[in-house]
Structure formats: C-alpha cells, structure tokens
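Could you have a look at this structure, given as structure tokens, before my questions?
Complex shown without one protein chain; remaining protein chains in place.
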C-alpha cells in the first residue's frame, strides 16, 4: 500500500477552517442538497417513466425540469390542516426532527481532496470526525424519532402502526448496515470518512469486500424506506402510514424531503465507503491529475448519480415485499451472514499480517481459525437451511393434501365448488403449487 | 468546561432518582432508572476527558451494554405484570396478545 | 499428663443418650432402664474419682486433661476439677439417677385423680436422652478449665433444658420455656462479649483459665468484663431483680427437670461467680462487692417474703431458692474463707434439700393433679411416709440445725459477719439483716407444711396412695444425704477448703484467722 | 492515543472456574434452543450440576497447587486471591446445592408468558411443560456471583453485579404458585435493584473522577497521595456504599428483601439468600478494604451506624412476621448486619485484617449453608395451594414430622448462634475481630467497636426470640387438624438437607478445619 498523496485530506486537516469558510461550505452543501432534491425528484420521475414507457413530467419548464419547483409551490399554497386530536407540539416537531438530522448526516460526506477555496487551503468536505461513520449512523437513527413521533402524535391507529412499523424496519436494517461497515474498518483502520476514501486508493472496497457491499445495498433500501422496502408508507395497507395526518402542506413536503435526503445519504455512503469516494475510477485514475483540485467532485457526482439511478431502477423493477419477508431477510439472512463474513475477513487479514511479519503468531493457527469460521458458518447454515427446507416441504405437503382433499370432495364444507383440477384453473400443468415463503 | 457537563449529569441523575421515587407507573420508573444510568455515562465520559484517559469511555461502553440488557429484562418483567393485571378484561388481553 | 477421667465421665452420658435415642420406637421401659443404668454408671465413676481426689496429681486442678479444640481461637478442650467443681459434679451425678427414677412416668402422660389429663403423652426416649445430654453438659460446665469451653457448655445447656420444660412441662410450659431461654440467652450473650473482651484484652491467645488469671490489670477494663460475666451469672443464679424467670420455669417444669434446674443449673451461676468473676477480675470484684451484697440481701429477704405469699407449691419452693441463692452470693462475695466455703457447701446442700422438696412436692402433685397448697390438707394421715419425707425436706429448706443446710447457712452468715476483707461493718450488717430470712424461712416452710400436711383431711386426699418403692428410692438417698452431711460435713469441706483458699489467694484477700475458724467448724 | 499498547493476555487457567460456569450457561442456552422439549431437562440438570462441581474442582486444584497469581489477572480486571478462591468455593457449593432444590418438581411456572389463571396456563400445566431456562439463568447468576467479588476494578464489579442480578430478577418471577406475588416480587426486585446499581455506577463515576482510574489499586494509590476530603471522593464512596449495601440488604436499604424472598420460588430464595449475600459481601470488602482502605476513618463511622441499624431492624421487625420466608428474610437482614460488623473491623496491620477476613469468610460459609438447609425444609411443608408459608400452619409440626422439625429447629438455633452450632462460632469470630480492632491503639472508633458488638449481642438476643418462637410453635403447640402435608422429599432435597445439617453440626462441634481453611485464604489478604 503506497501512502496517500499530500493532497489527500487527513483528520488533522479539519477543524482549522475560519468561520466564514465554514459558513460558505455549509451553505454550499445545503444548496447542493436542496438543488439535488429538486432535480432528483424530477430525475426519478423522468427515469421511471421512461422505464415504464411513459413521458413523465414534461410541462413545467424544459423537459419538465421545474416540475419539482411547481410541486413545492403547490404544497405551500394548500391548506394546512392540523387535526383536533393530535398532540400538537410533537406533531409539529416531527417533520423537523426528520429533516434536520438527514441534512447533518450529509455533512461528513467527502466531495473531494484539498482545494483552494477563496485562497484558503481546505478539504472539500464540511467536516470529518474520528467517528464520522458513527455520526452518519447516529443521525439516521435520530430521524427514526421523527417517524415514530409523527405516528405517535397523530393519535390515529393507522399512523401509530405505520410509525412503529417504520421504526421496527429501520432499526432492523440498521443492525445489518452497521455490521456491513465493520469489514471496511478492518481494512481502513479508521472511522473517518476522508481516511476511508484514502484507503481505497488502490482498490475499491466494493470489489474487495463484495459481500459487505451487497449487504449494504440491500440495507440501503431498507434504511431509506425505498421500494421494495417502502413498507412504512405502503399506501395500500396503511393509507400512508405515519404521515397519514400530514395531509398535504409544507409539513408533508418536509417529510418527503427528509426521506429524499435519506436516499441521498445512502447513495453518498455507498460511494464514499465502497466505491472509492471522490477518486477517479480505474482507467482514469492512471492519470495523475484526475485526483487533484476540483475535478474529483465530478467523479463523486457521477458515481452518486449512478447509484441513485440504480435505486430508481430497482424501484421500477421490483414489487414491494411483505412485512414478514422484509423482517426475515433482515434478521435471518443479513445479520448472520454478515457476522460470519466479518470473522472470515478478520481471519484472512490475520493470516496476511502474520505472513508479512506484522503480527507474532502461528500462521497455521490463524489459517486454521479461518477454516473453522468458514466450516462453522457453513455448518450452521446447513443446519438452518435444512430447517427451512423441512418447513417448506411440510407446507408443500400440507397444501398438496388440502388440494387432494378438495379434489376428492368438491363440495368442501357444504359450498358447491367447481372441481379444482379443471384444465383452465391450472393451465396445462396440474401439479403447480404455490411457492413457499422466501 | 467539564464542570458544566458534570452539573448536567448530576441534574439528570437527580431527576431520574426523584422520578423513581415519585412516579407510580412502572414503565416511567424504569425510564427514570435508564436516565440515571445515562447520567452516569455522561459523568464517566466527562471525567475521561478531564483526567485524560480512556477508561471512562470504556466504562461508558459497558454501561450501555448493561443498560440494554437491563432494558430487555425489565421490559419482559413489566410486560408480564401488565398482562396479568389487565387480564380482567377480555379486550385488553386480546390487545396485548403477543 | 492428661487424665481421661473427666472426658470419660462426659462421654458416658453422651453415648448413653445416643443409645437411648436410637432405641426402637415404643421401647419406653427399655429407654428408662438404659438411662438409669447409664446415670448409675456415671455416679459410680464419679464416686471413684471423688475418692481418688485427695491423692490425685495436680496443684489446684486435678484430673486435668487438655486438648486443642480450636487453635485458631486459642480454645482448648480443657477439663479439670478443684474441690468446688468436684462436689458440684458429684451433686449432679447423684441427682441424675434420682431424677431418672423420679420422672419415670413423667413423659408417659399424667392423669389426675379425677381423670383429667395433666400432661399428655410425650416421647419418652427424647426426654431421657435429653436428660443424659444435660448430665454430660452439667459435668462439662463444672469441669471446664477453659473459659470458652465453659461458655459453650453454659449456653448449650439451655437447649435440652428448654425442650424438657417446653415439651414436658405444665400448662404454661411454652411461656415458661421461652422466658427461661431468653433470659439465659441474653445473659449468655453479654457474657460472650465479655469472653471476647477477655481474650482480646488479655492478648494471651488462649482461653485456659489458669493463664488468664491476673492477665487483666487495667481496673476499668476489669469492671466492664466483670459486669459482662456477672450479669450472666446473676441471671443464671437468679439474683433479684433478674430472677423472674425461675418461678415460672420451675413451676412449669416436670418435677425432675425442676430439680436439675434449681439444683444444678442455677449453681452454674454462683459457681461462675466464684470461679470466674472473682479470680479473673479481683479488683473489680472488690469494687463491686457492696452493691452485690446489697442485691444478695435483697434477694434473700425478697425471696423469702414472696415465698410466704405463694399458693402454688412449686412456685413457693422456687422463691425459697431465690432466697437461698442470695445467701450463696453473699457468701461468695464476702471474700472470707469461711463464707466462701460455706457458699460452696451451700451449693451442694441446697441441691439436696431443694431437690428433695421439689420431688416430694412433685409426688404430692402427681397424686392430686394440682399444685395449689389449698387443695391439700391432712396428707399426713393418709400417706405418712410421703409426709415424713416432705417434712424433712422442708426442714432442710429452713436450715434446721442437724440438717445439712444449716451448716452452710451458718458458715455463710458467720463468715460474712466476721469478714474483715474490707474492714467495714457493711458485711456484718448484711449478715444480720439476712438472718431475718431464717425466721421468714420458718414461716413459709412451716406454714406450707401445716396447710398441706396437717389439718382436716381434704376429700380427694383420702384416695391418696402412699409412696411406692420407686418413690421411696427417690427420696430416701436424698434425705440420707441431708441428714448425713448435716452432722458430718467434713468430707465436703476438706475438698472445698483448699479450692477456696486458692481462690482467695488469686483475689489477694488474706484473713487466715477466719480460715482457721472455718476449718474448725 | 497511547502508542505502546500493552499486549493483552488472559490467564485462562486461573479463570477456568469462571469460564466453565459461563461456558456451561451458554451451552445450556443452546440446549434450550435445539433440544426437543422432553429431553431438555435431562440435558440441563447434569450440565448444570457437572459444571458447578467441575468449577469447584478447579478451584480446589488451584488451592492445592497453591501457585496463586500475585497480581491481578486478565489485564487487571479480576483478582484471584485467597479470599476470592474461598468465596468462589463457597458460592459454588451453595449454588450446586441450590440447583438440587431447583431440580425439584413444582417450583417453577409451566409457562411464564401465560396470564395467571388463564386457559393458556392450564394448558401448559397439563401438558407438563416447564421452563428449563431456569438452569442456564441460574448458571449465569452464579457466574455473576463469581465475578462480583473477584472484580479488581469498579467496571468489572459493575458488570459482575448486573450479570448476577439480571437472571435473578427473572428467576424471582417464575414461581408456580401465587404467581401474582411472584411477579410483583420480580418487579420490585428489578426496579429497586436497577435503582441501586445506578447509584453504584454514579459512585463509580465520582471515584473515577477523583482517582482517574477505576481500578482499586489505582484508587487506593490516588488516595494515598491526594486529598481525602475531596467532595468527589466522599460522594463517590457514599454512592458506592448505597449500591453495595442494597445488595446485601442492609438497613435502610433492606425494604426489598422480605418481599422478594417471600415472592420468589423458594429454591431461588435459597440461592439469593446464600450465594448473593456471599458474593455481595465479598464485593463490599473489596471496595471498602482494597479500594477505599485509606479512607477508613471516614467510612467506618457511617458503616457503624448502618451495621447497628441493620442488626436492630432485622431482628426487631422479624418478630412481627407471620410468614416463614419473610421471617427468614429479616433474619438474613440481621445477619447482613453481623457481617457488616466484620467489615468494620479493620486493623492497621495485615495480620489483624487477616483475622477479620477469616471471621467474615467463615461466617459466610456457615450462614450460607444453614440458610440453604432452612429453605430446603421450607419447600417441603406444603398446602394444597403450594408451600405452607404462614407461620400458623407450622404449629405442631414437631409432632407430625419430628425429624424435619428437629432439623429445622437446629438450623434456627444455628442462626441464633447457640453454642455447638456453626452459627455460634461465626458470630464469635466476628465479634472477636470487631472488639480486637477497637482495642488497637489509635483506632478511629475505639470503644465504639465494643459498643457495636453489644448492639449485635442485643440484636442476637432479640433475634433468638423469634427463632425460638418458631421452635415453640413447632414443638409446643398442638397441631392443627388440617395441617400442612409434608412432601416426600426428593433425593436432591434430602441431600441438600443432610449436607447442610452435617456441615452445621460438624462445624459447630469442630470448627477448626474450616477456620484453618478460612485462615489460609485470608492470610494472603486481597491482592492489589
């Protein structure tokens, strides 16, 4: 591993800016997010429409690019309803609690290396902390309060259930998400975002730690409550979930904005932690000048947009999954896989360190440990898998028996039922069985 | 500088302690106890800063873990009691069904 | 050089108790016979030992045996006897077989003449094994030369007695048993503090009595420790004002247990005063003499006066005992050879006299089912033998010359009167006041005798049977001893006197002139 | 950041007993997870017992080999020294014995989650379900008990405290009969316990603020150099004291004890009354002797008051009790007071302290054993609705079950401290140590120590009253016509009672070997 370039910011470079530079950077970041939201909403609608063979918004401005602005204005001009029964203070605070942390989470995102901003040498990142990643996670968690409080203060069953569901989902996926970062820290040895980016100079963690990346991608959807995991809103089931009572005014706009910023944050983290941050992708990175000055912002934004496109793409392609499926995936797959993976990474790292003499220790012991982890994890999985398998088979047999019964006695329970094995029921294949869960 | 944090921690602790003594709802009492534990954490972290070593922060970690375990046990106990006490009404028993 | 006499003497009753406890269920007669046999063996052994005593090796304590028991605490299983301890052990050994015989039917369930159940049937085996355990402990408590061991026996003795009173006693037995236990326990615990203090302050790392003598020099410390021991002994001995448990306990206990309680157990208190309070804390003992003598005199007079007013025979005897214990305490603290020798002798004689009185009263009560004096009358005519024994025992209680109590009471009074230990007239005054009690004693004893034995024969009394052989065997030895020692107390005094002398040497009181007079008695 | 990280080591061999217990507990959880219901108990019972016995054997091995570590182990987290090993041995024996009681049928609820009196519960009962989770829970509690007194810093001690308490909170609520009572006990214990551990923790924070470290050695050192009247330190030690005194149930923090003892399933009560008390006293000693040893002129007067109050409160209130378990709870409070007398008995010299320590260790052993025996007997006296705990039900028991009542009476006499029972020597040793410490020249309490012993003696006399009352009730009262049934004891219960009786009698007559053992353990004192 060659050492990072002098242009790469380290933790020591932060906290030195004069106040006015800080304010400028903060305003720039704020503006970036606000504009990003306006464009992002439009972009998403447009993209998804194209995928569905529609035009999408095309009235306001060129390509409908002002559509979001128009929506925002419309919301501002609608009547602001506050139902009588709500807990007023919390009801009004909830949107604020949702939005502010979402913005703050973005503050540790590195956009580029050290640049010259109005004559001051400063990293292109609002701030960095020794615990930057934790900060992001914390802010994500704080905005859950907004969701829960919104549901709680509304004093209506739908809102309450929606809020709880949302909270349960977010916290469930937060565990898997938190675990998926551990492998990165194992390699980077730091929680600071700028240093993690620096550590990806040679290889992106997305390549090096594919399982972690994949798990993160899944949890990203869960955390941001995007389709296929947008159960908190799930209009069909919960009439809008926790935001039921926030009919359609600026409060509603704030909530939507908060969720959007979450999506942005999720993409930003993906880029920063897994996709090399502001560093140029492989062929371009051979050019020395690609990673200095203001240019890296471009790489960052390109990667950012691509990840966002992926999110939209998934939305266009996949249906919303069931709540129990969602939770099962999070708890029964992502978490254990993650733990085993972390240990494996640590074992491999260990072997490497012992081999190059950094650690004292027996290389065979370390390697043996790795083998144990792999075999242990596999064995446990086999065990659980057979459990799942048996359950599925039992269910299948049950359904089959039921069908058998029905076919023998068409008048099941006294109701005249047409024979179930009519050809037009099952098509050509008589034996088709509804698939099990998962 | 750290004095302010200590005062805050003392206040939180006292609020928690008073809450435990005067509130009647088990859940609220329980929350007050958690508040006390968090006040302890604050004190520990502040002192860690003041004396300049990491021990206080490590303690804070462990306290969080213990507090979490306590939450789990405590909620289990309190919930059991609530179910028992409200079982007089069928509606209630139904609502609290796990 | 350790002698096995005393350990064997204690082991025999314990083994006997275990054997009795393990006998098959229902073999009640066998249990009684085994108990009697064991107690007789103990008596025989004791007598053999007693006759060897003058020639046995040892300075003050003879038949010494010392084993480490709890080295961590400096506690030894240390036993050995001087003259006083020997006569008290002998007293216990004599009384136990008598008590076994006397309480032959106590646990069987007693029915009064009119058929009402006085005491329901109890476990016979338990009673007699408790009795044997108690005997072992009585021997142990007198033989202990280790302060801690003494304390252990002192406290542990309570438990068998507690169960004997509580399980086999009269109608109020549980109240009486609890009262007895708590009083004694409280005193014992105070003594425990003093025992600990003694150990800590002496700093000898041992509890052996000879090594602790003179170990405490500081007068203030001596006073505190003395107080701890003395309160315990005062409760045990019952001295006014902590005597109130005795009438209850004695009245409710079965006659046999009452004999042991008053005859032996309470002696532990006075014995302890003589042995431990005086010798370990001589300065404190001298400092406290006046108040203690005052208490003793109050006890003497108070016990006698209250006895007069009693309607219950057993309570009456208990109060007479309180009066007598006053004499003993007075003798102990008079600090003269004669008085202390008299006190020691009194302990033995009182055991015989009160024992006989309790047993005779017990036989009466067993016939009538009532302890009230008013329920009797004219017994003399119906059961002359019983009445005769009763009369002799009663006269021994009032210290008639020629009976054993007289000698000791006289010695105590003379000794106290002429004690020049402190060169004051206070002791003489005390002796004179206490002499009043002799008159009072005549009143309460003779009044009781008159009301119960003489006069017109009450209707239920007419059905009384006179003493059977067993009962005669119970009372005859006691009366024999009373009369025997009344005329010839020398054997007892011969062993007691050297022990008293060494006590007084340890207390650093010398009045040889009085000692000579005492020897000449 | 500290550039030279000390490479951590863990002395697995020395910690083996602790690790074995925790390992077995974890295995127990796995058994719960994977074994079929009908097999669970047959896995759990041997697992639990073997692990406890094995841990005890490991302790013995360490004692026999004698090469105790001279410094703290596991990076200064734990101190395995003579007293620790003794306490470990005692806890392991007591808990193994308690497991035998737990093993008995009918103490634990069939389904804790079902509402009392519901069809759900009835169904679970009928199906013969049982919560075999009690075994791993008990093991975890025992593990915490081992950790608590062995802790060498406040953090480990806090963790040990909680590991010990949390399973006990749950176990308290699992009684099969009188479930409402049991659940209430559980909640009360939990809320008050958590409250007190918060105090402990805040105290730890204050002491940390004063000393800059949480390790006892460091605290002691800081005190040797720094000001002793620092408000942080004073506040810290009082709050630590509150937390620890709560655990041993000293007045005025004793309120939980009777309720919890009464409500909890009796085997759990036995475990709490013996094991928890032993562990908590061990921890108390470590905090006050090792950590705050230099402050003793300051905390001793405070503890003096607490000890006196505890003894008197325990003894006096016990008199009014009508429930046997409540009475034993108050008796336990009184005994906690006696133990505090020992804690107060500090000397200037190591040899003197060893005497006090020996006395405390000895007392812990004998009291714990007698307690377990007494509670084992309580489990046997039953009514149709469960245990017959009301004292009136015990009337005349001596006639129906003479041996049982005799043994129980014997345990009561041991509690009362009658000579020739183990309790007597325990009390004697403690009082001797206390008076001795007061006699030392320049002792901050001086004659007050003797005063405390006198208070203790008075409390003993009062306590004797209610012990004797029970004996009177059992032996001197007539049995009620519909008296309680005496359950046929299982082999386990018989073993427990026999063992306790033998120890109580044996130590009562010949205490020297145990005293020697305690002496050996105590002579090395606590390592720092």
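The letters A, B, C and D name the chains in turn, as written, and every chain counts its residues from 1.
Assume contacts are C-beta pairs under 8 Å (C-beta built on N, C-alpha and C of every residue); 3 or more make two chains touch, one makes a residue touch a chain.
Throughout what follows, contacts and distances are computed from a predicted model.
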**Asked** The complex has one chain missing from view, so what does its UniProt entry call it, picking from "NADH-quinone oxidoreductase subunit", "Heme exporter protein B", "pH regulation protein F" or "Multisubunit sodium/proton antiporter MrpD subunit"?
**Response** "NADH-quinone oxidoreductase subunit"
**Request:** Sort by label and list the shown chains the missing chain touches.
**Result:** A, B, D
**Item:** Hidden partner chain, touching residue among A:104, A:136, A:227 or A:307
**Value:** A:104
**Message:** With the missing chain put back, one of A:111, A:187 or A:204 would touch it. Which one?
**Reply:** A:187
**Prompt:** Which of these, A:117, A:298, A:327 or A:374, touches the one chain of the complex that we don't see?
**Reply:** A:327
**Asked** Among B:8, B:31 or B:71, which one is in touch with the chain left out?
**Response** B:71
**Prompt:** Tell me, which residues in chain B touch the chain that this view leaves out?
**Reply:** 61, 64-65, 68-69, 71-72, 75-76, 79, 95-98
**Asked** Residues of chain D in contact with the chain that isn't shown?
**Response** 1-5, 7-9, 26, 29-30, 32-34
**chain A, residues in touch with the chain not shown (by the definition above)** = 1, 3, 14-17, 19, 22-23, 25-27, 29-30, 76-86, 92, 95-96, 99-100, 103-104, 107, 126-127, 129, 134, 152, 154-161, 164, 167-168, 171-172, 174-175, 178-179, 182-183, 185-187, 189-191, 239, 244-245, 247, 249-251, 253-254, 323-324, 327-328, 331-332, 335-336, 339, 342-343, 346-347, 349-350, 353-354, 358-362, 365-366, 369, 373, 380, 384
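Here, only the chains that are shown with their structure count from here on.
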**Message:** Centroid of chain A to centroid of chain D, CA atoms only: how many Å?
**Reply:** 50
**Asked** Counting in whole Å, what is the centre-to-centre distance of chain A and chain C, each centre being its mean C-alpha position?
**Response** 94
**Asked** Where on chain C is chain D touching in the complex?
**Response** 68-73, 123, 151-156, 158-159, 162-163, 166-167, 173-174, 177-178, 181-182, 185-186, 189-190, 192-193, 196-197, 199-201, 224
**Request:** Spell out the residues on chain D that touch chain B in their complex, using ranges where they run on.
**Result:** 112-113, 115-118, 154-155, 158-159, 162, 166, 169-170, 173, 179-180, 183-184, 186-187, 190-191, 194-195, 198-199, 201-202, 204-206, 208-209, 212-214
**Message:** With touch defined as at the start, can you tell me which chain B residues reach chain D in the complex?
**Reply:** 6, 9, 13, 16-17, 20, 26, 29-30, 33, 36-37, 39-40, 43-44, 46-47, 50-53, 55-56, 58-59, 62-63, 66, 69-70, 73-74, 76-78, 80-81, 83-84, 87, 93, 98
